[in-house]
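Left out: one protein chain. Kept in place: all the others.
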Amino acid sequence: MSGFPLRRVRVAEVEQVAARIKRFRFVDIDNAPLSQFSGGSHISVVMHSGDRLMRNPYSLMGSPTDTSSYQISVLHCGADSRGGSKFMHENVAVGSELEISQPLNLFPPVRLAKKHVLVAGGIGITPFMSMMNELDALRSDFELHYGVRSLEDGAYCKYLQSRYGSRVNVYRQDQGQMIPLDAILGEQRLGTHMYVCGPKPMIDWALQTAELQGWPQENLHSEQFSAPPPGKPFVVKLAKSGREIAVKGHQSILEALEEHGVDASFLCRGGACGQCETGVIACDGYIDHNDHFLSEAERVGGKKIMICMSRIQTGSITLDL
Amino acid sequence: MTISTIKSRPIYPGLSPDLNARSNIIVCDKAGAAAVTELFSRADATFAKRSTVFIADALQETEAATARKDLAPATLEILPSLSAGIVRLREFLDNAPMGLRLYAAGTEPLIGSVVQAAADYGIDHLSIRTEHRGSLMRRVQCVHCKGFTENVTTNPVTCSHCGLTLFVRDHYSRRLAAFQGVCIDAENPGDVPPMEAIYQ
Partner (left out) sequence: MALIFKDETFRDDFTYKNSPATIRRFPFPFIEDQYRYSVNIEPHTPGPKGSVYEFTFDIDEHYVSEMRDRAMVLQEDPGRCQALPHMMTAQWDMLELVMVSLARDYPDLFTLHRDGAHWHWINKPLNIDQKFTFGEVNSLPYEPMEYVGRQIQGDFSLQDQRDGQLWMDAGIITSQADWSLDFDVGMNFFEWHAPVPLAHEAGVFERALKFLLNMQIGQPVRRLNWTMTINPRLDTSPENYPKWGKDRTTVTPENVGEKVHLRVELQGLFRLPRSNAILFSIRGYLMSLEQIVTVPKWGRRLPRVLKSLPPELIEYKGLARYRQTAIDWLEKYDDGAPTSPGGGPD
């Protein structure tokens, strides 16, 4: 199974919701109902920018039971961006048509939890939007701790506070406010789970804080909005077909394969789902494992690579493809 | 230690201290208490101070005195039986916050009962640190009458509720904290092999 069936949608609404964040609302091209989804899900949005093809994952934010439209929020990644978020901000407007995948959930709330503590930083708020919608409907106990640079930079602060009241706590960096995670985690009832989504340093900090507070690993969950990090160009050799494919500095292996018409398996394109796992037959360089899927032992073993995210620094790599 | 190829049976890797937990709750029986002493010796001095130990077993006065000495400075409570120990554990967990770490050491029924009770409090079984000590006896659920037979040391075994002779299968349910017992002579009534004491 490679990839996913796509459906065409039309952009019904675009709103600037914060300094660098736009909200997009999609409807089916024929106004057919979309699938319902579960809190924490994302879709992949396919973008054709010039001759480049990008498929970026974006979290669904609306109500999971609303089948009339999907909503996503996209942070403009600025000059750093290879183009996906820039394309969404500059080239996509009301009436634009795009292709999207079915929802996929790699960040679901644990239904056995007695309580859910949600920790968001910046654009990391997005998966929690649908999650809170769902938890609220299920009457599950939750609280949100949301760190923003300023009220101008943080999306949906007012909306969330008016909808969920005291369950929502916003912390403004420009006012020197920090998420008091130690205190928050120090007084939670047994069976509480923590979820964190935001920049990598924030995720690492939150997970470590929880661990130091004696929270078991099993109660900790995170989602990182990773994009394939760029690097130097290198060569991929395909053992089965005997082909050699050049991976450019700003491309992932998966993207390079696709550009050359090689069918490879994928789903999340963010190193989380495991679908693109590929066997390594030989490698004369060092593999940068940028995924969140392989275990430490598997990385050391060097026999597997997640081609949506990981690359090598120099030399060439031979894959079981 | 039970070494097992049964995929439904938990693995009991042995007790190792979580130095971050703000409190430690440890349930053990007589044999398991030795594993707790070893656990304390592997941790820093304050670890035992942060620990509450429930020994859920019938102890002689001298045994109790030894346990008090060996496990100090932990808070120690001695409960007369496994079921009394589990009642006490539940009471304790009723008001406990996150940041505690649960440990269980002893027979498989003891570990299973702790894991089973903890599940009601949202404690994942993988976050409980466990060590098997002592007897290999099993708790068995009769798949026919659903009754539980405790402290099973033989295979087959007679169901203490419906009287059928049960083959003890190597299939374990964490939710029931029991192995599965299936009528051994259903196909050929009366064709029962001799009982072997294999779970001593």
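In order of appearance the chains are A and B, and numbering begins at 1 in each one.
Note that in this section a contact is a pair of C-beta atoms (placed from the backbone, for glycine too) under 8 Å apart; a residue touches a chain by one contact, two chains touch by 3 or more.
This one's a predicted model, so the numbers in the text were calculated from it and none came from an experiment.
Listed residues A:Met47, A:Met61, A:Ile203 or A:Leu267: the one in touch with the omitted chain is A:Leu267.
Checked against the full complex, the one of A:Ile29, A:Leu53, A:Val94 or A:Leu112 touching the unshown chain is A:Leu112. Contact with the chain that does not appear here is found for just one residue of A:Gln16, A:Gln36 or A:Gln177, A:Gln36.
Against the chain not displayed here, chain B makes contact via residues 6-9, 124, 141, 143-144, 146, 164, 169-176, 180, 182-183, 186-189.
For chain A, the residues touching the absent chain in the complete assembly are 4-5, 35-38, 41, 64-65, 102-105, 108, 110-112, 134, 138, 218, 267, 273-275.
Heads up, the rule we're going with is that only the chains that are shown with their structure count from here on.
Per-chain CA centroids place chain A at a distance of 41 Å from chain B. Interface residues of chain B facing chain A in the complex, by the touch rule stated above, are 18, 20-23, 93, 96-101, 121-124, 126-127. Residues of chain A that touch chain B in their complex: 112-114, 185-192, 211-219.
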